[in-house]
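One protein chain omitted, others in place.
We just call them A and B in the order they show up, numbering each chain from 1.
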Amino acid sequence: MPNLESLLDIGLNHYLIVSAALFCIGMAGVLVRRNVLVILMCIELMLNAVNLSFVAFSHYSENINGQVMVFFVMTIAAAEAGVGLALAVTIFKKFKEVNIRFFEQLKG
Amino acid sequence: MSVKLLFSLLFIFPLLGFLFNGVRFKSKNYKLAGGLATAAVFASFMVAVTLVVKLIGMEEGSRQITAHLFSWIHIGDFVANASFLLDPISAVMILIITGVGTLIHLFSIGYMSHDERPSKYFAYLNLFLFNMMLLVLGDNLLILFVGWEGVGLCSYLLIGFWFSDSEKAAAGMKAFITNRIGDAAFLIGLFIIFFQFGSIEFLTINSLLPTTAEVGWFGPMTLACLFLFIGATGKSAQIPLYVWLPDAMAGPTPVSALIHAATMVTAGVYLIVRLSGLYLLAPNVMMLIAIIGGLTAFFAATIAITQNDIKKILAYSTVSQLGYMFLAVGVGAFVPALFHLMTHAFFKALMFLGSGSVIHAMHEEQDIRKMGGLKKYMPITHFTFLLGWLAIIGVPPLAGFFSKDEILWYTYASPQGSKILWILGVVTAAMTAFYMTRLMALTFWGKSRVAKDVHPHESPVSMLIPLVVLGVLSVIGGWIGIPHVISAVLPGHIPNVLEHWLEPVVKNINLGEISVAAEWGGMLLSITAVAFSATLAYLFYGSSKSEMPNKISTALGPIYKLISGKYFIDELYFGKIINPLIDMSKGLWLYIDVNFIDKITYLAADFAAGCGRGVRDLQNGNIQRYAMYMSIGLIIVLSIILLGS
Partner (left out) sequence: MDLSVILFYGLSLIVLFFALSVVVSDNPVYSALYLAITMVSLSFVYFLLQAYFIAGVQLIVYAGAVMVLFVMVLMMFDLKKEKDSFSKGRISNLLKVSSVGLLLGLIAGAVRMSTDLMSLSGMSHGKEGLGNTTKDLAILLYTDYVFAFELLGVLLLLIAVGAVAVSRIKGGTHA
């Protein structure tokens, strides 16, 4: 068991644990939710978890390159959200359906 | 021009003809197709003449032109080059092939004028000539074998040319399959020769030949000769593989003339003459060849007497004459064999083309009982056919007399020969005279038995030219190989040109002490026999219809039935070999294959399908499921890393 002192001395590990927890929550959402929009949100959560770990690493290793990476990830995340939502809108307009299982029917 | 170029040209012309006609095979323009094909073969003939003139210009004893086109197969010690050899033997062959080939192509133009697919026909014919030249010009056994198979293929295609008739298609298949048996033996012989000599080139083999003959049956030389001879029996229609040739008459008649009389079927004789040095070292095989040849000649002649189909008679006659050639090589008379090959090519091609002319005139009627009296409708065909008839029955001084007499004389006098075979030969000669006279009498002479609605007419000029040329050749062709005894008494002492020409490469077996009187006696005897049986046949079947043939056939009863049924060889083969094989194959199929082999393959298939069914749910298109697999994979990898460290 970690003692009290290590709990109070906030370090890289604490941030990483938070990041891991956030990532796993997002992943659980992706796995269990049916609604495409919510799944997209959960993916954003996972991306944020990764960002958090990047920033934490950057902070504790005093290396600013990590933050550049976060910047890129954010841009890509925004782009991904844009495309994902556009697709969701198209499919919804056509089939009035947001269930991820329904998307299986789109194959072929 | 360089030799290489000439050789290439020799092959390229028929190949181009084949490609041209083969590409536009649907065209019905028989004049264009036939004209081009004939021109291609004629061009080849001219090139062949050029080459032979070159050969003649060379010093005697070293007449040999080789051309190495490219290296074909080179594996370890095994070398097979695409190279060609022109020596006196192949010179004779190539002139026959391209010369007679040109004439038959010319004849075909008229013959195939009413056909549906003349372009296809001429394409096959040109391809055949290409392969035949490969066969005779190849300087090693493998090139020869390529040509050997190639002519077999063309023979199959042309026999089954009218394939919509299932009987004709079956005849093509019969020819092909029967030849396959011989070809398998040929290949075995080829392998033995390669193992024995380490080479398959004729010149190398000849230079490596041992000096003493082999005794017994199981020496390598004897076995090689034996297997190659079996291959030759397939291609050259000898006992026991002759059954395909009579059926091969299902093809167009010019094809029968070119392939199944003049050229392809003589390939076996050519092969043995080519390897005569080797065969002289295997006296046992020589003896076997002589016996087989003699028997084939005899039995085919007996069958020919009883047949009524004009082409069947000629077919059995061809088998019989081929038997003579094998008898000749069997007794060591290689030059007479080649001589007879040449004269036979002339007169048998002539007779086949003549029969083609008759069949053409009679609107595809082939039964000689429904002919008769055609002499007055087709004078030129009749006259040329007459020449062929005189030549084949051996009337001096036409071509057939000299070659046949040489063979009989060697059979009598050679140390390899025997008196029994000689008697067989003479009897066969008499029978040949009989059935050929019968054919003449029933077809051209006597009263017309032609059906009322058929109006026979003389064939067009393009079909008559080949007949006339071949007729002339049948008359004078024999003068290049006049036996010594005859030339000794003739004014001017015409030498035996052919023997002299072939001397550097092929030598006849040494006859030892010869008796001039015996040779003259034999000659006289055979002439007498021929004259007697020809007269008999004329009396039987000539102008007034005699009752004698019917009486004789009734008197002979079962024997006549046996012979006219072609000794029931086909039935025997079907009953004892083919049907049991089919039954066995059916058994294998129904029991072994279905119950055993199929089950195994099904088992394998079921196993694969079961595996697929097992993992099919992994690929169900559910994205969330895929994501879960990813996370599980991640867990596994992380566990391994963590537990491992």
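Operating definition for what follows: a residue touches a chain if its C-beta (ideal position, glycine included) is under 8 Å from a C-beta of that chain, and two chains touch if they have at least 3 such contacts.
Keep in mind the model is a prediction, meaning the values are calculated, not measured.
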**Asked** Please identify, in ascending order, the residues of subunit A that touch the omitted chain?
**Response** 8, 10-18, 20-29, 31-35, 37-38, 40-42, 44-45, 48, 51-52, 55-56, 58-62, 64-65, 67-68, 70-72, 74-79, 81-83, 85-90, 92-94, 98, 100-101
**subunit B residues that touch the omitted chain in the full complex** = 624-625, 628, 631-632, 634-635, 638-639, 641-642, 645
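We take it that only the chains that are shown with their structure count from here on.
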**Prompt:** Quick one: subunit A and subunit B, Cα centre-to-centre, how many Å?
**Reply:** 84
**Request:** Enumerate the contact residues on subunit B facing subunit A in the complex.
**Result:** 620-624, 627-628, 631
**Complete:** Listed in rising order, subunit A residues that touch subunit B in their complex are 27, 30-32, 100-101, 103-104, 107
